[in-house]
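All protein chains but one are shown at their positions in the complex.
To keep things simple, chains are lettered A and B as they appear, and every chain counts its residues starting from 1.
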Amino acid sequence: MQISRPGKATVILVLSVFAVIMALPFYWSVLTSLRANDDIFAIPIRWLPGRLTFEHYIQAFQMVPFARYFLNTLQITLIGLATNLFFGSLAGYGFAKLRFTGRKTLFNLMVSSIMVPGVVTMIPTFLVLKNFPLAGGNDLLGTGGIGFVNSIWGVVLPGGVGVFAVFFMRQFYLSLPDDLAESARVEGASEIVIYFRIYLPLVKPALATLAIFGFHSGWNSFLWPNIILNDPDRRVLTMALQAFSFNNQTEYGALMAASLFISLPVIVVFAFFQRYFIQGIAFAGIKN
Amino acid sequence: MRKNHIIRPTARTARIRRNLTGYLFVGPALLFFAVFVLLPVGLAAYLGFTNYDILTRSDWIGLDNYWRLLQDEIFHTTLANIVSYVVLYVPLMIFLSFCAAILLNTRLFGARAFRTIYYLPGLTSAVAASTVWLWLLNPEYGLVNQILSYFGIVGPAWLSHSRTAMVSIVMVTLWSGVGGNIVMYLAGLQNIPESLYESASLDGAGPIRSAWYITFPMLAPTTFFISMMLLIGSFQLFDQAYVLTKGGPANSTLTPVYLIYNNGFAELNMGYASAQAVGLFFLILLFTLVSRRFNREVTVV
Partner (left out) sequence: MHRSMSVSILLVLLAFSMILASCTGGGTTPVPTGDATPTGSPEATATPSPEPLQEITMWGEWSGDAEKQVLSMVDRFHAAQPSVKVSYIVTGDMVTKLLTATATGQTPDLILWDRWQTAMYASKNVFAPIDDLVTRDAVDMDQFFPEAIRELTADGKLYGLPLTVDGWNIFINRKLFREKGLEAPRTWDELEQCAVALTVWEGDKLVCAGITMAWFPWLFNQWIQTAGGSILTEDGTKTAYNSAAGKMVLEYWDRLLNVDKVYKIGFESGLGQGVDAFVTGKVAMTWGGLWSVEGYKTYGEDLEFELIPMPAGPNGDRGGFIGGFGLVIPAASKYKEQAFRFMKWWTADKETSLEWAKVSKSVPGNKSVTDDPFFTDDINFRNLVEAMQHAKIRPPYPGYSSLESQVIGANLQAFMEGKIGVDEVLAKMQTQGDKLLADYKQD
């Protein structure tokens, strides 16, 4: 979109004001992680750095075996990401572009299921994982063992193909014209080929977006890993944050240091996938 | 000709083929959905008719939980709270993230940095976010009231008065969620051909006109998706209301999901909690259907 020069200046000004508000708490957490305890609190809040120290980072790394937790978290996040992107995109395409019996009903059922608050499905989901046939020492009837409890599959599977992913991809495919595949169909290409050759390359922005969200939510999930995983060696990073906040006391400095460290990969992923949002992807030139 | 005649499928086999292809695509997702979503949701709905306490019993008690639901004043308060939150939050969020995405999609100096900064709130630790927001909203020393005082306005004790607490929660959740929605709009914007704007600007349409007459209608599928997710998600508000105000003051920010969690896990009343969840489900469904209809009309226009 073309904007005049003074218009551009105004836009940058407005965006900057909002950027300050958006970044303020993040900036505060950086400051806190670098300050000595005595300097953390002051009224009103002091926004200039002053005396800085790395003691909280050292303290955080001494308290938590980050390397192991990091690998665990990475494993869980990547598996979830792969299944969500692959199957989510596949199903999104199916719901958007293919005609089959029960399409509308099935899709509506999927979307309405997320209207049920997760707090009441937690116990049922846990029972499902525990009684899963042939998993974790279970027999064919789902008894005898512990199912997927205390296993990373217990963390990954319930969110393996999220309704969010399917819904999101469907909306994207919907916005693409139907006639793109016309000539391919005339030539007798199968739907699978059409999907992989023609449509999939066009939804890169959507896949990148989904990847960011998937990575972000997998990386930050706490509740479900905490319920499923008992073994300290299988812990994920978010569980480590508890070490700094307990019984109404908070080690603000170390907590901020650890949270910043934990959120670093998400920032990197965002920065990397961001280029897919930048204007100029081939498709933008296609005639409607 | 003859060959064609042989392989041309009858209407019936064509339908079967079509269905098979369709299920091939959606099958894996459906399988996951059936096992890890539908089954637990079904069980939860069933539990709404029982006195399930997670540990010792789950006797069928018919509609008892639902009768109790009808007379539960506190549950009604939470529903009223969440509706007032949603009607404020959802439109504001769509407006803000749409505007921001359009601005960020221009070839501006530093657009890349802005995009990252706007995504930061989602990455900020909840403790840091609540600490800073509590301070920003402090009645005596907070930045918000200081700015208001330059205009001669005496600002309220934002989070500590039942009239303003929910508005404060709206502000904070807008702040934390806007980045993600901007990203979705940005992704959607990539599908709009540049040529549309070119012809519009030849016709003399300014940036605001073309945003309203070209971009907004073209982004209808994205807006539809975002508004659905926002509606569904914001009705299930819990974390931020809990961290910032603990449901107070005077229950003014108490949300249904907080109440459901409390009933299910703190009071071991999972049966009743499930019934409350079903009640909430129907409220969300109602709002979604209404907004779908509304969305459709807007799109048609």
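Everything below uses one rule, namely that contacts are C-beta pairs under 8 Å (C-beta built on N, C-alpha and C of every residue); 3 or more make two chains touch, one makes a residue touch a chain.
Quantities reported herein were computed from a predicted structural model and do not represent experimental measurements.
**Q** Just one of A:Ser33, A:Thr121, A:Ser151 or A:Ser263 touches the chain that is missing; which is it?
**A** If we include the chain that is not displayed, A:Ser151 is the one touching it.
**Q** Among B:Ala126, B:Ala157, B:Leu174 or B:Leu285, choose the residue that contacts the chain missing from this document, as touch is defined above.
**A** Reading the full complex, the residue touching the unseen chain is B:Ala157.
**Q** Kindly state which of the options A:Gly137, A:Pro177 or A:Pro201 is in contact with the chain not pictured.
**A** That would be A:Gly137, which touches the missing chain.
**Q** Quickly run down the residues of chain B that touch the omitted chain.
**A** Within chain B, the residues touching the omitted chain are 31, 34-35, 39, 42-43, 50-59, 68, 72-74, 130-131, 133-142, 154, 157-162, 246-251, 254, 259, 262-263, 265-269, 272.
**Q** Need a quick check: the contact residues on chain A for the chain that isn't drawn.
**A** 37-38, 40-43, 63, 122-124, 126-128, 130-137, 140-143, 145-146, 148-153, 222-223, 226-227, 230-234, 239, 242-251
Convention: only the chains that are shown with their structure count from here on.
**Q** Measuring centre to centre with CA averages, how many angstrom lie between chain A and chain B?
**A** Chain A and chain B have C-alpha centres separated by 16 Å.
**Q** Sort out for me which residues of chain A touch chain B in the complex.
**A** So the residues of chain A in touch with chain B come to 1-3, 7-8, 11-12, 14-15, 18-19, 21-26, 28-29, 32, 43-45, 83, 87-88, 90-91, 93-95, 98-101, 103, 106, 109-121, 123-125, 127-128, 157-161, 163-164, 166-168, 171-172, 174-176, 191-192, 195, 205-206, 208-209, 212-213, 216, 241, 245, 250, 252, 255-256, 259-260, 263, 266-267, 270-271, 274, 276-279, 281, 283-288.
**Q** Any idea which chain B residues touch chain A in the complex?
**A** 15, 18-19, 21-26, 28-30, 32-33, 35-41, 43-45, 47, 54, 100, 102-110, 112, 114-125, 127-129, 131-133, 135-136, 141, 175, 178-180, 183-184, 186-197, 201, 207, 210-211, 218, 221-222, 224-225, 228-229, 232, 235-236, 256-257, 260-261, 264-265, 270, 273-274, 277-278, 280-281, 284-285, 288
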